[in-house]
Every structure is written in C-alpha cells, then in structure tokens.
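Here is the structure we will look at, set down as structure tokens.
Only a single protein chain was left out; the remaining protein chains are all shown in position.
We call the chains A, B and C, going by the order they appear; numbering starts again at 1 in every chain.
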Amino acid sequence: MYTEKVMDHFMNPRNVGEIENADGVGEVGNVKCGDIMRIYIKVNGDVIEDVKFKTFGCGSAIAASSVATELIMGKTIEEALALTNKQVVDELGGLPPVKIHCSVLAEQALKAAIYDYATKNDLHFEALKDFDPNEEHDHHDVVNIEF
Amino acid sequence: MYTEKVMDHFMNPRNVGEIENADGVGEVGNVKCGDIMRIYIKVNGDVIEDVKFKTFGCGSAIAASSVATELIMGKTIEEALALTNKQVVDELGGLPPVKIHCSVLAEQALKAAIYDYATKNDLHFEALKDFDPNEEHDHHDVVNIEF
Amino acid sequence: MKRIYMDYSATTPVKQEVLDAMMPYFTENFGNASSIHGFGQEAKRALESARATIAATMGTTPETLYFTAGGSESDNWALKGVMRANKAKGNHLITTTIEHHGILHTCNALEKEGFEVTYLEVDDKGLISLEALEAAITEKTVMISIMFINNEIGTMQDVKSIGEIARKHKVIFHTDAVQAYGNVKIDVDTFNIDLMSVSSHKIYGPKGVGALYIRKGIKIQNIIEGGAQERNRRAGTENVVGIVGFAKAAELAEAQLDEHIKRLSGLRDRLAKGIIENIDYSRYNGHPTQRHPGNVSVCFEFIEGEGLLLMLNAKGIAGSSGSACTSGSLDPSHVLLAIGLPHEIAHGSLRLSMGDFTTEEDVDYAIESLKEVVHKLRMMSPLYDRVAGGK
Partner (left out) sequence: MKRIYMDYSATTPVKQEVLDAMMPYFTENFGNASSIHGFGQEAKRALESARATIAATMGTTPETLYFTAGGSESDNWALKGVMRANKAKGNHLITTTIEHHGILHTCNALEKEGFEVTYLEVDDKGLISLEALEAAITEKTVMISIMFINNEIGTMQDVKSIGEIARKHKVIFHTDAVQAYGNVKIDVDTFNIDLMSVSSHKIYGPKGVGALYIRKGIKIQNIIEGGAQERNRRAGTENVVGIVGFAKAAELAEAQLDEHIKRLSGLRDRLAKGIIENIDYSRYNGHPTQRHPGNVSVCFEFIEGEGLLLMLNAKGIAGSSGSACTSGSLDPSHVLLAIGLPHEIAHGSLRLSMGDFTTEEDVDYAIESLKEVVHKLRMMSPLYDRVAGGK
C-alpha cells in the first residue's frame, strides 16, 4: 500500500513536536474528516530556522507532514513557499491516489504557518496572494470496504 | 443416481428381444420424447408363457422394462393386469422422481400388449375397461443443466 | 517477528482439517456435480452431504439451503429476490442503519427500482428498538432484514423477538448472520428466521463460498440465471471443493461451539478490560455482554485509526478500523456514527477480533503494544495537547 519511504517517515517522523514562541503557526484540516495538521516555524531573517509539526491523521498524513518539514528546514521563506504537494509526493516515492490529499494538506499547513508569520509581521508574499487558510482542501474518493 | 438394482437391470436386462408370432404386442411412448417401449407376450391358456421387450430410452426405461417382464413372466393375465408402476419402482429399489414416468410406461406397455391380445381374441378384461393404448403418459419435470 | 492475527471478523485462516477434507476434490474427485458419470456422481454425493451437514447446524433440512459465492451474494439475493418476487404484496422493506454494505447498498439499489426502505436507528449500544420495529411495519411491508451480529461493534440483536414480531405481522424475516454463524447457536425455527445469509470464510472455511437459507414456501426470484443447479435457483457449476470445505468448517464450528464461545469470551473480556483500564480516553463500543464472543471494538480519542493499524502492524498485530482513512472515504464507519459517536472519536476506532488460534499471550501483548502505540500517536496529535497539554 505505502512505499518504504512513507513507512519510514510514518514510523520515525522527523520534526514532531511544538515550538514554544513560534514565529508562525498554521493549522489546516478538520477533525470531522479525520485530518488535522499543525505546523510551527521559527524564522531568522528570511530563513526557516526550525520547523515542527503535530498531525492527527492517517499514516500518509503523518509521513507527508514529516517530509514537508524536512524539505523546508533551513530554507528561505520564498523557497518554502515554492514547495508543492507534488514534491512531497515525489519525496515519499508516491502515495496511493486516495491519499494524495494528505500531501496537499501538508503544503497548505506550511503555507498557513507562513501566512500566520506574515500576518503577525505585516509582510506580504506574492505566493500567498490567493491563499486562504480556512479553505477546505479535501478531495477523498469514496470507496468503502468493510468485513 | 440409480440404485444397484436399476443398474443391474439396465446393464443385464432380462427378456430383451422379440417373440415371433407373439400373441400380443404393445408399444407405448413416442420418439419425440425419447422413450419407446414395445412388449411382446406369448399366452398359453390364461398364462403368460413368454414375454420380451425392446426399449428405446434412458437407463431407467430399460431397467423398468426388464423388471416388468420379469414380474409377469409365468403369471396369469389377470395377475399381469394387476401390476402397477409402483411395484416396478419398488422392485427396482426406487427411481429418481424425474424417472418415475419410466415405470408408468412399463405398466402401460404391458397393458397395451394384453390389450392387443384381447382385441385379437375378442376377450374382455375388467382392468382394461378404461385403457387407451394411444394415450400419452409422460410427465417429466423440466430441469436442465448443461456445461 | 511475532505475527498476531486479530482480524478474524474480516476473514479466518482455513483450518487444517478443512483443507484436508477439500484436498481430494481438486485433482481426483473433480467432476461436475451435474454429470451423470462416476466423476459427477461422486461430486454430487459430496455436495449433497455437505448440504445436509450445514443444514443440520442451522436446525433445518437440506432442501432449504442454497449455496452462493459468499455473504454478499446471499444478501443481494435475499433482498432483491424477495422484494422483486413479492410486488403483489407490497414494496416496503425494513432494515437498520448499521447493516453491512451488502445489505445497505442493496437497499439503495432497491430504492432506485422503486421500493421503499425504512432504516431503523439503533441506541448507543447498537440495539434496535423492538417497538420502533413493530411501529414501522405497514400493510405494504414485505420483509424485515436485520443483521444477527454487527461486524464492527459486535452487538447481537434480540433476533428471537424480531422473528416473533415478523411472524406476528406475516412479514418475511431475513437476517445477515455472516458474523453470527459459527459464533452463536442458531436455529432457524426457534428464531423464526425465513432467510439467512452465511459465509464460509468467516468460520475457517475457504473464501468464495456462502449460503442462503430459504424457508420452504418463500417466494424469491433468482439473481443468477442459467443452469438448473441448486434446484433451479442459482446457476453455475457447483464449487464442490469450496462447499466441502465450508461443510467441514461448519461441522467443526458446531461441534466446538460451547468451548469456542467460552474461550473467546474470556479473551475478549480480558482484552477489553486491559485496554479500558490502561488507556485513558478510550471507550468500549457495542453492547457490554450481548455481543460477538471474539469482538473488541474500541475508540481512542485524539488519534486516527489508520495510523494506529499501521503501527500495530509494525508490531506484528493485525487489526481493523472503522476509520475513514482505511476506506479512503470522508466519513468514518456508518456504524460508529449510528451509535452516536462524533466524527472525531469514530475516526480513532479499532476492532480487534479474536478466533480459535488467539492465545492469552497474544491478548496481553496486544494490550502492551496498544499502550505504547496510542501514546506515541497521541504525542504527535494536535488534539491531545489541548486536553493533556499540562500532563
């Protein structure tokens, strides 16, 4: 079902936790749908010095969070904003079609954290022009198997 | 499917053949339905001295013919007329439900032979009062399996 | 690594005795049971003896038992077959909100054909209300279909009373007994059951075989037409190997039923207690006593079921979940929602179902593993720190 890379990031997630006095915090998803991601960033100049996450969700949601934090650690804000869910999927060696939304959520959570940082500091990023942290980004396919 | 008794009478049918110059010959069934029985009798006084049959039909049709001839060999006409399809079935140790009609056919073929003998000799038997040798007596159940 | 299977409600391994019984029918006695030659007649005898064996375990006679490809086909056949054949009587069917999809999706299909379906709600333990059932019956009600034991939360309905109500109102009663058969004593007459779906692979028999009990006199249409197999009611070359295996499994289940129930209930209660006492913010779903002997259904707040399953799997434990993520759907199991759990709690569900190869050590290992795994996931959860942030 999942690649080895996904299982590794799920079983040994990088950067789990919180940052006290974070410069930006973003949370996306909702409990009804079963996925919530929260990302904390610590910014120094325009560099993301530290990033941590907490995720309520399935294996791929946790793995996607872990990979996303790893990908942006130490990057500039502009670089971090260029992160796409496709990169997250690629880095994980692929996700099952019904789990692609987890990578979207990771991208959104990161953007939400940067948005929070930007708002607090009255900064404007071109890449966040159309970003709405409260938008819903879920698009599961409905397939049910019970036994 | 069939009892040992049926198989024995089918594989080693008693009294197969014809009687030249028989005193009575009866044939029932029709080729379309796949069952024809012909019975020949030789009568001496009121005793059936010899009986033979020829049958086109399934295993139980042949076995029923065989058993019926055996049951009436050496019997009086009155005794032979008392033969029922039930006796044929019992003597065979039973027949599958869809094959019961074979025993009916055997009873009818015998009656037809005696009817023929009676007609030729202008005899009247109470038991043949309502007998019509050309009546159809088939009542298969329709069940089809192919593969 | 240790591998502990705790998903017996999903499917079971074929028992060795069952496989042994099946073996001659693959390469030796392989005939088509409808053929009149020796190969066919041997197969026929095996088929009919299997039918007699299974019928006896239900307190019925062979001519009321029809083989199918499994529980889903039996469910589809029972509902579509009876509703379509009894249009003269009415167009109304009563079922529950917690049925298996084999029933629920069939009901949806029947609604599209113009039939009307009432879905009875259940209480927080998963039981329907007998009063509500009786009140739902109208002049147009043809059939009631209520599952014997729920596959997810393990709750067993009061089938006897349901059967009595059905009989009283002259309504046909079908029960999906896929989870119950082999795990509880069933007698179709005692329970007034008119049709019953069962499946072989839930009772240590092979997959792809099931049966539908149809009481004599019930009008039902075919859903698979063709050859005259199964007395003209279900076409297709008989799966003799599978049916022989099913019969052996049924025979074993019947012979060992009391012991099976006693052993499993002990393990079940030990597991449930171990979880509830050791892990806070956890709850035991379903009825506390009136339940499947091997089913433990629990919810852990603040975490999601799929991750839980994967971590348990990494520890060698195989379980299942009504989590939405295991199914790729947005909503968690309709059963967990039906017993009133909010979405966020239903997402964190786990079903561990035990069977004849489960041991006490397995149970204790599962409890220990769960403690660890739940803790690990909660430490990652943005929901947990809200309630337990200070701990």
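Criterion: contacts are C-beta pairs under 8 Å (C-beta built on N, C-alpha and C of every residue); 3 or more make two chains touch, one makes a residue touch a chain.
Since the structure is predicted, the reported quantities are computational estimates derived from the model, not experimental observations.
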>> Given that one chain is not shown, which residue among C:T53, C:T96 or C:S320 touches it?
In response: C:S320
> Looking at C:V14, C:L65, C:A247 or C:A346, which residue reaches the missing chain?
Replying inline: C:V14
> Per the definition of touch given earlier, which of C:E152, C:D194, C:E251 or C:E306 contacts the omitted chain?
Replying inline: C:E306
> On chain C, what residues meet the omitted chain?
Replying inline: 3, 5, 7, 10-16, 19, 26-28, 30-32, 34-40, 68-73, 75-76, 100-103, 105-106, 108-109, 199, 201, 206-209, 222-228, 235-242, 306, 309-310, 312-313, 317-320, 326-327
> Which positions on chain B touch the chain that was left off?
Replying inline: 2, 7, 10-11, 13, 16, 18, 27, 31-38, 54-59, 61-62, 96, 98-99, 138, 140-147
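Note that in this section only the chains that are shown with their structure count from here on.
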> Hey, how far is the Cα centre of chain B from the one of chain C, in Å?
Replying inline: 55
> So, what's the distance in Å between the C-alpha centres of chain C and chain A?
Replying inline: 39
> What positions in chain A touch 2 or more of the other chains?
Replying inline: none
